[in-house]
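Note that one protein chain of the assembly has been removed; the remaining protein chains are unaltered in position.
Chains here go by letter, A, B and C, matching the order in which they are written, and residues are numbered from 1 within each.
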Amino acid sequence: MGHVYSPLRKPLVDGDKSLHDITHDVCRSIEGKPTALWWYGFLASAAVLGVFLVVTGWTLYEGIGVWGLNKTVGWGFDITNFVFWVGIGHAGTLISAVLHLFRQKWRTSINRSAEAMTLFAVVCAGLFPLIHMGRLWIGFLWVAPYPNLRGPLWVNFRSPLLWDVFAISTYLTISAVFWYIGLIPDLATVRDRAKHWARKLFYGTLAQGWNGSVRNWNHYEKAYMIFAGLATPLVFSVHSIVSMDFATSVIPGWHTTIFPPYFVAGAIFSGFGMVLTLLLIARKTMRLENYITLDHLESMGKVIILTGSMVGLAYGTEFFIAWYSGSIYERFAFINRATGPFAWSYWIMVSCNVISPQTLWFRKLRRSPVFLFVMSIFVNIGMWFERFVIIVTSLHRDYLPSSWSYYYPTLIEVLELVGSFGLFFFLFFLFVRVMPAVAFGEVKGVLKMGRNYDPTGASAKKHVPAEDKPAEGSPEVSHA
Amino acid sequence: MNAKLAVLFFLLTVGMAMPILLGIRSIPDIQLPNLHTGYQPEQPIPYSHRLHAGVLDIDCQYCHAGADQGRHAMVPTLDTCWNCHKTVAGRTQTAKEAIGKLRQAYMSGEGVEWKRVHNNADFVYFNHQTHVRIAKYIDADGNISDGIDCTYCHGDMAKNGVAKQEEQLAMGFCINCHRDQNDRHVAANLPARAPVNACDACHR
Amino acid sequence: MPKEKNNFFLGVFTDEDDVKAAAKGCNEADFTIYDVFSPYEVHGLDRAMGLGQSKITWVTFLCGLMGTTIALSGMSYANWWDWPLNIGGKAPLPLPAFIPVTFELTVLIGGVSTMLGLFALCRIFPGKKARLFHPRVTDDRFVVVIEIDEDFDEAKCREIFAKNNAEEMKQVDHDYAADPADAEASAEGGAA
Partner (left out) sequence: MEIRTNNDDFSDMPAELRQEAEQVSKSRRDFMKVTGMAAMGAVIAGCTAEDRFVKPLVNKPEGITPGVVYQYASTCQGCSANCSTLMKVRDGRPIKLEGNNLSPINGKHRGLNIESPKAGGLCAVGQAQLWTLYNPDRLHGPRHKEDGEVEWAKLDAAAAAAIKGGKAVLLTGTISGSSANAVIAKLKAKGVRHVSYDAVSRYAIAKAHADTHGKSGIPRYQFGEATVVVTFDADFLGTWISPVEHARDWATQRDLKFGRDSMSRLVAFEARMSLTGANADERHRIKDSERGAVLVALANKLGANLGEPGKHSVPADVIDKLASELKAAGKRGLVVSGSRDVNEQKLCNWINHTLGAYGTTIDLAAVSHQKLGNDEDLARLLKDMEAGSVSTLIVWGCNPVYDLPDGEKFKELLGKVSNTIAITLRADETASECTWLAASDDALESWNDFEPVKGLHTLAQPGVRRLWDTRNGFSCLLKWIDDADKNKDYREVLKAHWEANVLNGQSWSSAVEMGFVDRSAGNSKTQPDFKASGMGDAKSAGAVADTGALEVTVYESYNLRDGRHAVNGWLQEMADPMVRVSWTNLALMSPTTMEAQGVAEGDIVEVSADVDGRKAVCKVPVMRQPGQAEGTVAISLGYGRTKAGPIVHGCGTEKDAVDPDLLDEGVYRIGGNAFPLVGSKPVGGSISKTGDNIRLAKISKHDSQEGRPILKQTSLEEWKKAPNAGNDEELPPKDFTIWPKWEYKGHKWGMTVDLNACIGCGACQVACSVENNVPIVGKEEVWRRREMHWIRIDAYYEDDSPFDGKLTNNENPEVGFQPMMCQHCENAPCETVCPVIATSHSDEGLNVQAYNRCIGTRYCANNCPYKVRRFNWFRYEHHNLTMNLVLNPDVVVRSRGVMEKCSMCAQRIYEGKRSAALANEDVKDGNIQTACAQTCPTDAIMFGDRNDAKSTVARLEKDPRNYAVLAEINTRPTVTYLTKVRNRPAKKSGLALEHDGHSHEEH
């Protein structure tokens, strides 16, 4: 036997599935007609995306003045949304790459959608630095270091914003590549199941003639490992670089060495929160309870406690260092966070990010999809506010009190935030209709884990439709 | 074998990257569109620089009198033309016609609306006096001359008929000269007269 | 003189452990294994059929190195060699500030090259028609394909296949390709 699984391990896939069952279950959702639920979701997200396009168009037409920013607070919702979405984009690659490197087989059922989530979140994230520019129509070009007629005038490689440009575009590219490479074998399967010529052409082109040759698998396995190896430091580097937008500045509340690890932990935290939100929705609507089991959910719950406590520690550390620094500006910045005019946002952040995840110490709550769903929403809200707190409360009262100010976001900014969710879900709904949402090629590889496996599935009940099975409490299989 | 391959690949990379990067320096010399180089619009009066500046060898600043006095070199006012043309009627038919137009424009007080040939963007400040009268030009050998020759930017107008833009006059054209001249001024121990090598020289 | 193409003998399996053993057996029997096909990545199957380390690691390493070089030389050129501007009183060649972009470009160029390298090594490209040796080879069947050449011994091969619970054994022409449309029929047959 190639693999020796510990008898203590529980099965990763419930419901006594055969290899073919897996293929069938996953492909069914992209082969048949979309469900009504899908249509509702898709159309709703498309409508919200429409709102986004309209308000963004208005912003570009009129100028950044339609936002509530001012001379003191130069960044508000725009960069908050950017960092928020980048953070969301982290868990996807992390789940895929890091868990792959650590041979965490439970990743297989969720990594595909997590990667897709990464990709779409980074797309959303990338939009905000673009539209926040005063002159987008030249800015998008001028941040690229290309030879030009301005002679020796290049870009400024000292600027953290430029690092962002490289980090985000690299992250987007590598995430897309990683995702696509993972998709190829599954696309080949879909291609071979396809009946309609257009589907054959579409999936055939994307699958690039993959035929499961072990000579190719030989390269593929290595390449996949390399991508995981490249993506892992990339994940850490990207959010570290994003944090340097703030850490390299001189503004009290921004100028902190703790930011890179703090941001990475926060990113993983928020990313897992969002993965959880999406998975819980997908699990229910796509009938994937057998693939996304309670064990998966529980593992993610544990990650949330861990990372939530990490950001909590970071919050505390910031306060300590502010006090320890002896700098009156630094101290004021943090006291102002907790007690100043933006204290409300600070306390939303603390209660959502630090206090509420502590409930997940209870196993019962960790295994309750409903509770986890609520918790994941809290985490998302809390992490958005974390970025808001860092950006806005630090800026609005910095060194010279004469410039102190407040920031009143306008409706347009709020709609842009809401609209970006429209874009995200629009892309996600498209994805689940077009691409296999579970990496079944990899799920098949771990099918034998933790159970006495009958390859033909003959001894198992044949084709038990998943929806007929109880969603929770699937039968324990003995490991004797 | 793999080690050899690695070294080869590395050398290839460096060997490819460096010439490309160094070659970029010559980019300003590469003609790109939309720079008006060679722009030679038809003018209401086909004034010939070849005749006036070339054959007759009239000094540029006889007409463009503002060049050493201020920001604008000035397209000459019509009385400057009329100074000579009240007695010079031209020999050829073309010349006679052109001078006839001039007489008409001058006598009626209508003036002539020329097409601007050398255009700077609105956000670029350029002062002729600084370049023509104040600046010193130091060539690669260290020879210092007073003022920058008109031809440096405008090309040899005396060989053109109707005015024509010879150089690109994009930022690279300006800044490369400023940068090099700055170095040469420092080398020639003339730092006080060195052209400013920073944005506010032109953008303010 | 064009080399004459050999016909194939293939065995179809339904379990990853079976096919691994079969491939190993064929390899030890010195058969020329044309290829083995599997619907998912079976760890160790490549070693079982006698394949070594993939060369793709070199592509990544060298292209990554190229990325590093391009990043460092390009940034140094732009910010230092070409026009050393005074920006924030920082040094004209601020190497620490180059670290992030250097890292990103290394990963970017290394990563994209790895993808292209993978396609090249696998000889796949958009529009290539997949050659399948079993209609369900991308679903749940494993196929071992042996070239029928001078080293081939059909009886021994059948013995190896049968020992490892082969579902099907057959000899096919050198240009054989299965049609995935037969998958349903085959599924019925398989289940029977």
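List of remarks:
The criterion applied here is as follows: contacts are C-beta pairs under 8 Å (C-beta built on N, C-alpha and C of every residue); 3 or more make two chains touch, one makes a residue touch a chain.
Since the model is a prediction, treat every value here as computed from it, not as a measurement.
Though it is not drawn, the left-out chain touches A, B, C in the full complex. Contact with the undisplayed chain is limited, among B:Cys60, B:Leu78 or B:Ile138, to B:Leu78. One chain of the complex is left out; on chain A, the residues touching it are 61-66, 68-72, 74-75, 129, 132-139, 141-143, 153-156, 158-162, 165, 245, 248-251, 327-329, 331-332, 335-336, 339-341, 395, 398-406, 408. Mapped onto chain C, the interface with the missing chain covers residues 85-91, 94.
Not every partner is drawn; the one left out touches chain B at residues 32-34, 36, 39, 41, 65-66, 69-72, 74-80, 105-106, 109-116, 119, 121-123, 125, 127, 129-130, 133-134, 182, 186, 191-194, 196-201, 203-204.
Here, only the chains that are shown with their structure count from here on.
A separation of 29 Å divides the Cα centre of chain A from that of chain C. Distance between chain A and chain B, defined via averaged C-alpha coordinates, is recorded as 55 Å. If you average the CA atoms of chain B and of chain C, the two centres end up 61 Å from each other. Residue positions 24, 175, 179 of chain B are each in touch with at least two other chains. Each of the following residues of chain A touches two or more other chains: 151-153. Listed in rising order, the residues of chain A touching chain C in the complex are 1-3, 18-20, 23, 145, 151-158, 160, 162-163, 166-167, 169-170, 173-174, 177-178, 180-181, 185, 188-189, 191-193, 195, 204-223, 226-227, 230-231, 233-234, 237, 241, 244, 441-442, 444-445, 448, 455-456, 458.
Put simply, chain C touches chain A in their complex at residues 14-17, 20, 23, 35-46, 49, 51, 53-57, 60, 74-75, 78-79, 82-83, 87-88, 90, 94, 97-98, 100-101, 103-105, 107-108, 110-112, 114-115, 117-119, 121-122, 124-133, 135-140, 180-181, 183, 187, 190-191.
Interface residues of chain B facing chain A in the complex, by the touch rule stated above, are 24, 27-28, 32, 35, 168, 170-176, 179.
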